[in-house]
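Of the protein chains in this complex, all but one are displayed in their positions.
Chains here go by letter, A and B, matching the order in which they are written, and residues are numbered from 1 within each.
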Amino acid sequence: MKSDIIQGVKAAFITMAVCCVLYTGAVYAVGFLAKEKAEGSLIYKDGRVVGSRLIAQNFKGERYFHPRPSAVDYNAAGAGGSNLSPYSKEIRERAEKIIAENGSGLPADMVTASGSGLDPHISLDSAVFQAERVAKARNTDKNRIIAVIDEHTDSYLKIVNVLELNMALDRVE
Amino acid sequence: MVFVTLIIGISAVLSWFLGRYMTYIMDSSEQGTWQSYLKQFAVFNVIMFAVSFAVLAFQQYLPLNPDGKGALTADLIFNTAASFTTNTNLQHYSGEVSMSYFSQLFALMWLQFVSAATGIAVLTAIARGLGGKGFGNFYKDMMRATFYILLPVSFVVAVLLIFTGVPMTFGGTVEAHTIEGALQNIARGPAAAFIAIKQLGSNGGGFFGPNSAHPFENPNFWSNAVETMSIIIIPMSCVWMFGRLTGKMRHAAVIFGVMLLLLVMKLSFAAYFESAPAGALAGLDVQTSSNLEGKELRFGTSAAPLWAVVTTSTSNGSVNNMHDSLNPLTGLVPLTGMWLNETFGGVGVGMINMLIYILTGVFICGMMVGRTPEYLGRKVETQEMKLVLLALLVHPLCILGGTALFTIMPWGAETVHNTGAHGFTEILYEFTSSSANNGSGFEGLGDNTPAWNIATGIVMLVSRYVPIVLPLMAAGSLAAKRISPDTSGTLHTDTVLFGAVILGSIIFIGALLFMPVAVLGPVSEYMAGALK
Partner (left out) sequence: MTKTERREARSSAIFNKQAVTYAAAQSFRMLSPRVMIKNPVMFVTEMGAVLSTISLFAVSADAYAVSVTLILWLTVVFANFAEALAEAKGKAGADSLKQVRRDTVCTRLTDGGSEKVGSSELKVGDRVLVCAGDIIPCDGEVDKGIASVDESAITGESAPVIRESGGDRSGVTAGTKVLTGDIEVIVTAGAGESFLDRMIALVEGAVRQKTPNELALTVTLAGLTLAFLLVTTALLPIGRYFGAELSIPTLTALLVCLIPTTISALLPAIGIAGMNRALAANILAKSGKAVELAGDIDTILLDKTGTITVGNRQAVQFVPVSGVTEAQLTETAMKASFGDMTPEGKSIVALAEQLSGSTAETPADAAVISFSAHTRLSGVDTNGHRLRKGAYDAVTAFVQQNGGRIPADLKEITDRIASAGCTPIVVAENDRILGVISLSDVLKAGIQSRFARLRAMGLRIIMVTGDNPLTAKSIAGEAGVDGFVAEAKPEDKLNYIRKEQKGGRLIAMIGDGTNDAPALAQADIGVAMNSGTQAAKEAGNMVDLDNNPTKLIEVIEIGKQLLMTRGALTTFSVSNDVAKYFAIIPAMFILAMPHLAGLNIMNLASPESAVLSALIFNAVVIPALIPLAIKGVRFRAMGADALLKRNLLIYGFGGVVLPFAGIKVIDMILSATGMF
């Protein structure tokens, strides 16, 4: 029994050293080959972090495309979904409110909260739907907006990264 | 559907080779009885629990804590230590909120390696015993599995994940000044290393709260594909390893086929049910689409049901969408996966669970050929059936007993996030997931309470160790018997018919035990919703 315990403590020590220190260190080292990604795909503007390409942030203004609803208010240090039953009243009420604000015929992703609350994408349909509002707010032609959307659309999944799209819009202006 | 077929198909093909490699690594001629193996197994698991408990309890004094995470409550520490020691990875905390990097790496990730290696080790011992060799030495098996199987494969996956955009940094939370002038705190961390083993070892505990739905854990379509395959590949390989170690490859192929068939059935149901829009949107002026509540857009439409099925089939428990928000009948599919818990199952333990079903099926159907039932040429008698049935009983006891208790007690009923049938399903799911050592959750449940932490902690421990120890004992008892030769009068374990027998046993046992709660939870919610 005693030798079993000694053996066990030894095994624990060795596995911990290898799995936690060596393995993590090795993966960390590889991370330097893709430093930008390993650090969280951060986007800098004027030397300041404006966000992560992978993390949704709350755009409220009319001039910007809005991300999907977030159950955690885009809190990137405490992410989460709504965890509501798809039959729940809350989902319906939220959807009715968004429809009241945006009009009818909305794409479904605009009225449903994402799993992480940080989904950085909206569907192409959603982007096109919002294009009119953004064009109006920016006093520009809707087709110009659509052109920018097209540039930032993932053609296979038909989705658009909101932060990149909004930054591109600002650049175009 | 193409995506689903490719993911499953590629995994199945790769598993053949990995199974071969695993056999090469794990096969040994070390002697040893099942008793000595069991003792070493028990000692090491106690050490695992103790070490992780200590690290979590003192995390505020330990290094690698750039964000200054504070102390955890005792019940949460118990629950988390039990959860990771048992390879469950049920999380009643949110990683980026509560855990220091040291806790994540030295308590949790360490357990993700060694608890997975434990599963592989015990399966190896059982297979060796049934194959007529010695049971071997637990420590040697566990180290072999860690160093030569889990570690190299994890490294490859971790590197792939970094290149898809998973962070690997000790930089701590970064403060972003958004374009609109607001502030956003973005939690980061050494996620890539953690996630690789989380997926491969059927652990499932996420670095961040929303698990693999979080963009940092799963940044795009490709990371999602890699992670999905990582969930299933070692459990698949374990079946081949079992076949090679016992010298019954055709038998292993039949088992593999049955598991695959069940998986495909579940996938078809889930994909079909989830293609309907969320019920709450019925009648609203919204474009029709599949249910998008709780889903991320970047994985594509079939990725969520695929992941939900695969992760609950393998006792992994990571999620890339919120199961609480799955359509009711889709939600039934993950539940079913965890009730059965052996459509490939957890690394090592999935195949062990399958043995429980096989022995039950063999016993009842084996008599119908007019012989004392035999498995791999060895008679299945009272001793084995006692052990097998006890192991089989643990699962319904933990799930139904726990659910029954928490539905009438305020500490259960008041923590649910939804009302009626869905609230019931949240409780049912939590106990199912704990008992299946899965770890996924209907996350709406307010489960970080002393009652939940203690109850699920106990459930995880009981339902991890009983179904490992008892089959090991049964294998020990079987291994001591003489092997009768294979004739046309014996039940063949390598035929389609035998596959049908185990498939039937699994479906029957699962259905008979869990049909009432399935009806009261998901089915009832669906029928009530459909009536509206």
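Rule of thumb we're sticking to: contacts are C-beta pairs under 8 Å (C-beta built on N, C-alpha and C of every residue); 3 or more make two chains touch, one makes a residue touch a chain.
None of these values were measured; they are calculated from a predicted model.
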Handout entry: In the full complex, displayed partners of the excluded chain
Key = B
Fill in the blank from the handout: Contact with the hidden chain, among B:Ala50, B:Leu261 or B:Val369, goes to B:Val369
Practice task
Determine which one of B:Val174, B:Leu392, B:Leu445 or B:Ile506 touches the chain that has been left out.
Solution key: B:Leu392
Completion exercise
Per the whole complex, from B:Ala42, B:Ala182 or B:Leu405 the residue touching the absent chain is B:Leu405
Handout entry: Absent chain, residues of subunit B that touch it
Key = 360, 363-373, 377, 379-382, 384-386, 389-390, 392-393, 396-397, 400-401, 403-405, 407-408, 413, 420-421, 424, 482-485, 487-492, 495, 497, 500-501, 504, 508, 511-513, 515-517, 519-520, 523-524, 527-528, 531
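Basically, only the chains that are shown with their structure count from here on.
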Handout entry: Separation of subunit A from subunit B, taking each centre as the mean of its C-alpha atoms, in whole Å
Key = 27
Handout entry: Complex contacts: residues of subunit B adjacent to subunit A
Key = 39-40, 43-44, 47-48, 51, 94, 96-97, 105-106, 109-110, 113-114, 117, 139, 142-143, 146-147, 151, 154-155, 158-159, 162-171, 173-180, 182, 184-188, 190, 192-193, 196-197, 208-210, 213-216, 219, 221, 277-281, 284-289, 291-298, 300, 319-322, 324-328, 417-418, 422, 442-444, 525, 528-529, 532
Completion exercise
Residue positions on subunit A within touch of subunit B in the complex are 1, 4-5, 7-9, 11-12, 14-16, 18-20, 23-24, 26-28, 30-31, 33-34, 37-42, 45, 48-61, 64, 68, 74-89, 91-92, 95-96, 99, 104-109, 111-123, 125, 154, 156-157, 159, 163, 166-167, 170
